[in-house]
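With one protein chain held back, the other chains of the complex are shown just where they sit.
Naming follows writing order (A and B), and every chain is counted from residue 1.
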Amino acid sequence: MRDVAIIGIGDTKFGELWDLSFREIGIQAGLTAVGDANLSGDEIDALYVGNMSGGRFIEQEHIGAVIADYSGMARDHIPATRVEAAGASGGLAIRQGYMAVASGLHDIVVVGGAEKMTDVPDVMSVAIQASAEDQQWEAIFGATFASLHAMIARRHMHEYGTTREQIAQVAVKNHKHGALNPKAQFQREVSLDTVLRSPPVAEPLGVFDCAPNSDGAAAVVLCAMEKAKKYTDTVIKIAASAQASDTLALHHRTDICTFDATRVATARAFKQAKIMPNDVDVAEINDNFTISEILAIEDLGFFKKGEGGKATEEGQTTFGGKVVVNSSGGLKARGDPIGATGVAQIVEIVTQLRGEAGKRQVKGAEIGLAHNVGGAGGTVVVHILEVV
Amino acid sequence: MDGEMISRSLLIFSKSVPSPDEDTITISVEAARDMMKRVSINPCDIGAIYVGSESHPYAVKPTGTIVAEAIEASPNLTVADFEFACKAGTAAIQACMGLVGSGMIKYGVAIGADTSQGAPGDPLEYAASAGGAAFLIGRKKMIARINQTFSYTTDTPDFWRREGQPYPSHGGRFTGEPAYFKHVIGCGKGLMQIVKTKPEDYDYAVFHQPNGKFPVRVAKQLGFTEDQIETGLLTPFIGNTYSGSVPLGLAAILDVAKPGERIFAVAYGSGAGSDGFDITVRPEMQQYRRDAAPSVRQFVENKKFIDYATYAKFKGMIKLAEVVS
Partner (left out) sequence: MPTARFWRENPSRYNLKACRCGVCGKVIFPPRSICPICHRKSMGKMEEIKLRGEGEVYSFSIVHDAPSQFEMLKPYVVAIIKMGEGVMLTSQVIDCDPAEVKIGMKVRSTMRKLGEDGAAGVIYYGYKFVPIE
């Protein structure tokens, strides 16, 4: 397996993009990435697109063909593949692209992620997101996606003494980061009080504990390392790509306060990259709910199990702390167009490793990690990136 | 409309309200399952299940089939749903008596249950409530013997509901003398004539109870005392459970009755008809596992009150937008 590099990145602003269609946001991100990689377009061997539910959000399946066509590559007849793993669709698309290049099958691959969530009413969006759960044994009984995470939060509080304030602090921190990101959906700080007093969604989680509905797209260009320098000076290496699965339903896990898929994928990734958790400078973590970030920083090995809340409260996951988590603002403040998120995480890490993150730059960042989750932990994809 | 005044005129102080996730099917299942907890039979020996109600959730697809699956009596049995206003449950008892008595089946289950409707503002709304009871009819290990049943039926349009209409209509005061009283008395007198009994021969009596006043009046007219009807008189506390009315009253009596005691029960269904039963409690009642499930009294006492807004929401009177997905 040969080394794979990222030679170009692009993304749209995330938010309620009323004037832009799914196709338009996908193309925008893709063209930016291709331009950033100094490609003309003819060099592209294949296309991978992460998208959770085009079929239900915009009644459009066959997303691979849609993106290949509207990005102008239909005439080149390149292979185009849509990848789906609920919230991990983007991260998994990156992994599929990585495998295609690492194996030697392709030299240059564009990986994008896109989701258009605001063309349906909110109530419908909740129902569509519930399709990441166990439809037969969770959703039909009234368990919403937020309520599954709320149950994780309540159990974490029960077992480890994590407080409501510590959980809420994740949102406060990520909004602080988002305020430094011109592409973020929310660019305003929020106080702890605002988070604690927000309308309940599924207790103990409120509106401010949950990532928003967003439209958006992101894209990266992957290239075989041996050819990367031809296109760009700022080459970033994919040092590790790992993936793990777990039971679909939360109630079938051995311990609902641990995402074993995160632990296992992380172990595989650290082994491949030959690094330890302490070596990671900056991480983009799947905070679709505040509690998800607390679980993740424990399961990724940054902090001991049960201490994620305390670490967040102490500022260990923001600038000046042990590892800067979600410098982009995370899913919470940056936005969460489901299929795009995993790719946007990679875009942020590359931006940080290139030193181009402006006001939210993590000084001296050399190793970054992206952690993308599908469902309530049924799929986890972890990537580790390094400066070359 | 003065709530206090209506309460006094109907002698109803509270009524049961079904939760939005309850209906006649869930109530029938709960009653049937509680019944099964108290007996030791193989559900496969149940040959018939009949559910009587005015509020079957489906106009076509019987409540009884779901009850059959829920108590694991499926598939070797017959099922049908009954309708005869408030006496659909007792008609089901009679049908089971026939099948069991003729030897065609070993056990039959008869259920009377309802989540009653009443148009907002109509006096009926004040009383209409929800509830049900289930009876296992058989020839072995009887806790009580139905000595005789007798019915009195005519075409009398006192209360009805047309297909597709959400709420029933009624003839006002016409529902009294020419309807309820004529049939309950006709049936009661007829029954006592056949079995050659007098009111004094009975320890308990229960009559259809659309409100707290009618059963008291008809008991007096037939010669029964307030003491005799007290145990089975539930409407003042739980409202009018329609097809559950006499079944629940009878269940409340069977919860406490002792071997040798005799029970007189007359149900009434608008349209109109009455089913009467002369019942004697048997020695087997001593071994009956009454405590295996809550008694009617326990259900009545275990209550939480809700306000009208919640009640209206539960009854679907406030229409919420339906999202097409």
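By definition in this document, a contact is a pair of C-beta atoms (placed from the backbone, for glycine too) under 8 Å apart; a residue touches a chain by one contact, two chains touch by 3 or more.
Predicted model, so just to flag it, every value in this text is computed and none were measured.
Asks: With touch defined as in the header, list the contact partners of the absent chain among those displayed.
Replies: Result for the missing chain's touching partners among shown chains: A, B.
Asks: For the chain not shown, which residue from A:Ser89, A:Thr118 or A:Ser147 touches it across the whole complex?
Replies: The missing chain is touched by A:Ser147.
Asks: One chain isn't shown here. Among A:Leu31, A:Met99, A:Val126 or A:Leu196, which residue touches it?
Replies: For the chain that is not drawn, the touching residue is A:Val126.
Asks: Touching the absent chain in the whole complex: find that residue among A:Arg56, A:Arg155, A:Lys176 or A:Lys305.
Replies: Only one of A:Arg56, A:Arg155, A:Lys176 or A:Lys305 touches the chain omitted from view, namely A:Arg155.
Asks: Residues on chain B that touch the omitted chain in the whole complex?
Replies: 19-23, 25-26, 29-30, 33, 57-58, 66, 69-70, 72, 304, 313-314, 316, 320-323, 325
Asks: Where does chain A touch the missing chain, residue by residue?
Replies: Counting only chain A, the missing chain is touched by 123, 126-127, 130, 134, 136-138, 140-144, 146-148, 150-152, 154-155, 158, 199-205, 247, 249-252, 256.
Throughout what follows, only the chains that are shown with their structure count from here on.
Asks: Please report how many Å separate the Cα centroid of chain A from that of chain B, as a whole number.
Replies: 59
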